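In what follows, a structure is listed as C-alpha cells, so that the remarks can point back to it.
With one protein chain removed, the remaining protein chains of the complex are shown where they sit.
Right, chain A next:
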Amino acid sequence: MTAPTTGTLEAPTTTGVRGGRRHRSRIRDLLGVVPFFVYVAVFLFIPTIVVVVGAFAGDDGRPTLENISALADDYIVEAFVRSITLSAVTAILGAVIGALVAYAVVTAGPDSLVRRLVTSACGVLAQFGGVTLAFAFIATIGFSGFVTVFLKDSLGIDIFSGGMWLFDLPGLVLVYTYFQIPLMVIVFLPALDGVRPQWREATESLGGSTFYYWRRVAAPLLAPAFIGSTLLLFANAFSAYATAAALVSQGSPIVPLQIRSALTSEVLLGRENLGKAMALGMVLVVALVMWLYGLLQRRTSRWLD
C-alpha cells in the first residue's frame, strides 16, 4: 500500500510546483503589457469616464439630464448633421479616389519606383492635417493665396465670387479630402495586394470576362476592406479638430468646434458639461461606426477562418 500512497502524494506536489512556476511566468509576461494598459487607462478610459459622468452632471455636480436634453437644441443638431455630412462626404471622396490611386500603384508592380514614391508620400500626407495644412491651403487658395491672385489677375477668375467657401463646410470638405486620400491609399493597399492573380486567371479559364471578374470576384472580395476603410476615414474626419479650428475663425459649424465653444466661449462659458455631452454624442457616433465595422469583420471572417 505504501508505494501507491507515495505516488499519489508526489504527483500533486510536482504539479503544484509546475503550476506555481507557470503562474509566476504568466505574471512576468503580464508585466510587459503594463505600460500599454496604463497608457490606455490614462488617455482613453479615464477621459471617457470623465466625459460620460460629466455629461450627466450639472454645474453643481449633481446628476441631471439637462446636458443631454440640450443636445436636441437646433444649433447642436445642425453641428452634428454638418459633422456627419462632412465626414461622410470626405470619407466617400477619399475612399473612391484613394482606392483608384492604390489600384494604380498595385498595377505598377510591388518593387516599382512609383509604388515606393506614392506610399512614402501618402505616409507623410495622411498625417499632414492641422494648422500646417490649413495654412498651406490659405497660402494657395485663400483670399490672398498665390493661386487665387494668379487666377484673378491673369485669367479674371474670382474663386470667391460665390462667398467665403474655403472657410466654411465646402472648404473643410476640400481640405479634409486632401488628407483622406493618402490615408485611404495606405489602408487599402494591403487589401489590393491580397487579390491573387490566379483568381482573375481562374475566372478567365472558366469563361468569365474582365467585367465579370470585377463584378463577381474582385468587387465582393474587396468590398469589406473598402467599406471598412471608408468607415475608418469617416471616424478620422469626424474626430478631426485642429485643421477645422485653424481654418474656421467665424462660427462653429462642426461638433469639435462646438465643444471648443462650450469650453472657452464667453457666451457659453461655464457649460463645459454640455461640451462633455456633445463629446458623448461623438463617442456614440464613432461607436456606431465601429459596430458596423464589426459586422463587416464577422462577415469576412467566414472566408478567413
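The working rule: a residue touches a chain if its C-beta (ideal position, glycine included) is under 8 Å from a C-beta of that chain, and two chains touch if they have at least 3 such contacts; residues count from 1.
The rule we apply is simple: contacts and distances are computed from a predicted model.
Novice: Choose one: "ABC-type quaternary amine transporter", "Ferredoxin", "4Fe-4S dicluster domain-containing protein" or "Molybdopterin synthase subunit MoaD". The correct choice is the protein name in UniProt for the chain not shown.
Specialist: So, among "ABC-type quaternary amine transporter", "Ferredoxin", "4Fe-4S dicluster domain-containing protein" or "Molybdopterin synthase subunit MoaD", the name matching the hidden chain's UniProt entry is "ABC-type quaternary amine transporter".
Novice: Identify the residue among A:73, A:158 or A:204 that touches the chain left out of the display.
Specialist: A:204
Novice: Which of these touches the unseen chain: A:53, A:97, A:151 or A:221?
Specialist: The single option touching the absent chain is A:221.
Novice: Spell out the interface residues on chain A facing the chain that's missing from view.
Specialist: Listed in rising order, the touching residues are 196, 198-199, 201-209, 212, 216-217, 220-221, 302-305.
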